[in-house]
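For this depiction, one protein chain was excluded, whereas all remaining protein chains were kept in their positions.
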Amino acid sequence: MDSKFITRGLERTSLRNFSVWVLFWVVVLGFGLYGAYLCLAEGLNQTNMDNRFVFGLWIFLDLAIIAFGAGAFFTGLLLYILKRSEFTAVINSAVVIGLICYSGAVAVLAIDVGQPLRAWFTFWHPNAHSMLTEVTFCISCYLVVLAVEYMPILLKNRKLKERPSLLVFQHNLHKVIPVLAAIGVFLSFFHQGSLGGLYGVLKGRPFAFREGFGIWPSTFFLFVLSAAAIGPSFPLLTTSLVSKISRKKLVKPEVLQSLGRISGWLLLAYVLFKSVDTLVWINRTSPSLLFSPYEYYNQESFGTWILFAEIVVFGLVPALMLLTRKIREHRGWLITAGLLACAGIAVNRFVMTIQTLALPTLPFDPFLSYIPSWQEIATFIAVIAYGVLLYSFSFRYLTLFPQERDLNSLTR
Amino acid sequence: MFPFVYDFRWEATSLIFLGVFFAVITTLMMMVATVTVRSVKDLRTRKIGTLRWHETFEDLPAGARSCRFAMSGFAPGRSCDNFFECGTCAVYPRFRSLEERHRPEDHESRSGHGGFGIDEKRYYHRGHTWLQEEEDGTCVIGLDDFAARLLGPNPTYQLPPAGSTLKQHQPAFTIQTGESSVRVVSPIDGEVLEAGDSTRGWLLRIRPSTQLPHARHLFRAGEARRWFQAELERLNRLVEIPGVGATLADGGTPVDSFRETRPDANWDGILGVMMLDV
Amino acid sequence: MKSIEISPSQYVMVIDADRCTGCGACMVACAIENNVAPAHPDATDRTGVTWMKVVKVSSGNNGDGKPACYLPLPCQQCAAETPCVTVCPQNAVEVDQQTGIVFQMSQRCLGCRYCMAACPYHARYFNWWDPEWPEGMEQTLNPDVAPRMRGVVEKCNFCHGRYQAARASAAEHGQASSDPVTYEPACAQACPTRAIKFGTPANNEQGVGDLVHSSSAFRLLPRLGTEPRVYYLSKHKWIRQMAQMEKETSTGEEVHG
Partner (left out) sequence: MSSALSRRNILKLAGGSALGFLLSPMPWKMLDDISIWTQNWSWIPKLRRGPVTHKYTSCTLCPNACRVNARMISETPVSLWGAPDPCVGHSYLCSVGLAGHHLAYHPSRVRNAHRFTATENGISSEQLSVEDAIAHIAKILHNIHVRPEEGEFALFDCRPHGMVSDIQQIFLSHVLGARYIVPDHHEGRFMRALMEMTEDPGQSYGLDFSRTRTLLSFGVSLFEGWGISPLVVEQFRSRREEFNIIQIDHHQSSSSIVADTHIAIKPGTEMALALGLAHVIVGERLYDPASAARAVDLKRNKPFSFMDLTRRFPPGRVASVTGIPEDVIVRTAREFASNRPATAIADDFAPAELIHSVWILNHLVGATGKNGSVVQKRPLPQPWKGAHRTPPTRLRNVPDHSLRLLMIDASAADTTVSWPDLRRKMRAENATIVLCSPYRPKRGESVDYLIPIHAPYETVRANPSGEYVATSAFQISTPLWSKSEEGCETWQILQRVVSASGAMTKEEFAQLEPEELLRLQCDAIFNSKRGTIHHPNNDETIPLGSVLSSGDFYATLMEGAAWSDDGVATSTNGRLFLMGKSTSSAQRFAESVLAFDNAGIDSNPSFPLLVVPVGEDVAARFGHVSPILSKIYQESDLKPRSRFAYLHHETARRFKLAAEQRVIIHSPHGATEAIVRCDSSVRPDTVQLSVSQLDAISPTRPRIINSYGGRVYTDQPIFVRIERARS
């Protein structure tokens, strides 16, 4: 039925199967959007956030998926700027994932603020000193960049490229992609960093506060580095997942291993710097504000295990795994290592957002706990459903993996 | 954001920040503007056909883009990066001269390789058409044996009327078979003189704009043999044709219609990938 | 501990913790003065809007005769590195250089709540609900303070409406605009035991200029370097140590506030 829209040479499941899959996710999306609608129409009282726990699931989600979306900029950097042409095999997929992550994050942010209609005030009256201003500007710009980067992928659709105007537009757009990639790298560097800076600058939150260089706290650089580190890992995971679901070989194993190796080196560097940063924080930064760092981990659910998990289990271990050729060449272990690395970054973002807010600052403040409301979870799920849908459509109708046609037979 | 906005702050940080922001925005806008202007220009100058071929070429699977010298063993694994325009290819002369010095034995030349009829008089194009020069200086274009077996029985042709212009590598006519339709690219520039049909052995009679010996991108018989072999291998990777794998090795004869052996395969996709219409 | 000099023309608030009975009159007076709506039925101490919030602090086990105390917590009006000002993405928080008052422009706030995360004193409040008054009660709103809406952050501004009114009346009487005017926030006016004192060291109304230098004066979390303009007084050592996070008493406190 829709075979006219599917790139020739790609074998896709029947429209019926696809419809069932889409329908499922549309239902999930509908549920999620209902939750999001409640938050917009009724206000943020629908969430379980409060005056102390001002950020919750959503900010964690934003920080995590923006880090995961770093694959787009980092693959772009490798391919277009460092000229590692083997990554052509994953760039399209990475761009789509980047677009999903960033647009999802922006959408959630729009729900997360109390007055979304005033969101443009940030552009109108920007406070250049605020990390959030930097984040807002960079993310908006980068979302545009991603949308423009997505355009050629979209316009290469078999049916769309029949139109001469779209064809030439796509052709010319494709020529300037390296420039876009360069802008993307620049913007990503700053907003990934600023997201880290968001918490690192909060002197009133000694758990998160870090010293740094110039106007940037160390978390700025750690976030950039960690985002770059899972920049290759997350496409590795998604590619493997899509490969599993679609039962297709999508890229040559060498490409994935290459991604894994780069991820490994960056992760190792990140773990190193993170350890140094943690030591400086424990021994200097926090005590200078009269907060004993050991007390942060006295609280029930947040023992020192979380620090150990973040740095060793989800940091050092995957880094060493990815740097070991034997392990890397084993598909299962490679994916495990990628998973661990991504989980490590998620834990880091969790610690920076949720744990920071849960810990008291005033000496007579209690430790807080927070469980998201169903509306918050629904909104979270909406983003996932949206991502799955956009990716599914892109995968079906666009060419996300150029190597796929060379790696698969065309039998049904 | 702008100096006229209430509460605008004339301070260094603000100005640097906004400066960078506006620089990014300007670059982005300039780029989009450039792309738009160029696209309009391209549309106007009607380079659209060439452009489409270039785009199609880019979209071809890597296997479909191997260099002719890769097939002849002089440049193993080399992919074409010049849109099959051997005429303007920088490496062509070097490999060509190599090839001429070490001309391989044409021991298989008597009959078609692998059961494909190869005519010494014909020039073969990567889109599975052939071109044959007639005595009156015109040329006829037909589909090669490989294409015929791909298409299966009774394909219908939509041929251009006499007087149409054909452009090298650009769609010349369309074939409909079963549910799929495939555009067949023209092997050479020229003008259509007459439309034929399968019973006459050719499909189009044209007057070429170039002298055939200069059409470097076309294969002569010896090369075509190796190419057919490569194409068969490629096809076999896409869909396992029963018997073909075995027959190839010992020079057996492939079946008459690939389609009938594997009716379950995605023939529309195979057709497109094999005949340069993706 | 070194501390920056408070400009004599800037306002400070001095709260005597030993005089606070926890009656809550300041909280009520503040809400009425600043047109804060009554609580939504679902609101709790974590989602309410209480520009002035009195908390009860327990000493744990070393209360030297005073096991607990009450601490009224308004915005601390930080004089240095004001945490909420630098983080606001759209300049909705401003420090008035003349008065030292940190002012929240709720009309410009988009409700990102970053300032709330930045504030170590948790003195900022988000409007989780639209403000709602029982029918007719909206007629009793203070005409000097605009009501806010759902989705924005607000906080104590030392009764800015009163400051403006005092400024206007001072101008009528020919006072120069650079001179500090004398006025009193609603909480200070309402406090039955006069635990809250307010003024500028220059005018030294209610003796605040001397009180901030007294040996029993302290501020909350001074090591953060925020230099709050709200001072507290207590003769009890544990209260001073606790507020300043000095180690001896840092464990075992509990709070109801």
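Which chain is which? They are A, B and C, in the order written, and residues in each are numbered from 1.
Please note the rule applied: a contact is a pair of C-beta atoms (placed from the backbone, for glycine too) under 8 Å apart; a residue touches a chain by one contact, two chains touch by 3 or more.
These numbers come from a predicted model, not from an experiment.
Displayed chains that the missing chain touches over the full complex: A, C (touch as defined at the top). In the full complex, the hidden chain is touched by subunit A at residues 115, 117-118, 120-121, 124.
Where subunit C meets the omitted chain, the residues involved are 18-25, 27-33, 36, 38-39, 43-45, 47-50, 53-56, 58-61, 63, 65-70, 107-108, 130-131, 133-143, 146-150, 186, 189-194, 252, 254-257.
In the analysis below, only the chains that are shown with their structure count from here on.
For the pair subunit A and subunit B, the distance between mean C-alpha positions equals 39 Å.
The set of subunit B residues touching two or more other chains comprises 7, 9.
Residue positions of subunit A touching 2 or more other chains, listed in rising order: 124-126, 129, 133. Only residues 43-45, 50-55, 112-116, 118-119, 121-122, 124-127, 129-133, 136, 198-199, 201-206, 288-292, 295, 356-357, 361-366, 368 of subunit A touch subunit C when the two sit together in their complex. Of all the residues in subunit C, the ones that touch subunit A in their complex are 40, 42, 44, 46-48, 55, 57-58, 71, 81, 83, 86-92, 108-114, 116-122, 124-130, 149-153, 220-221, 223-226, 242-247, 249-250, 253-255, 257. Residues 3, 7-11, 123-126, 128-129, 133-134, 137, 141, 144-145, 148, 156, 158, 161, 164-165, 167-173, 175-176, 179-180, 183, 186-187, 399, 402-403, 405-406, 409-412 of subunit A touch subunit B in their complex.
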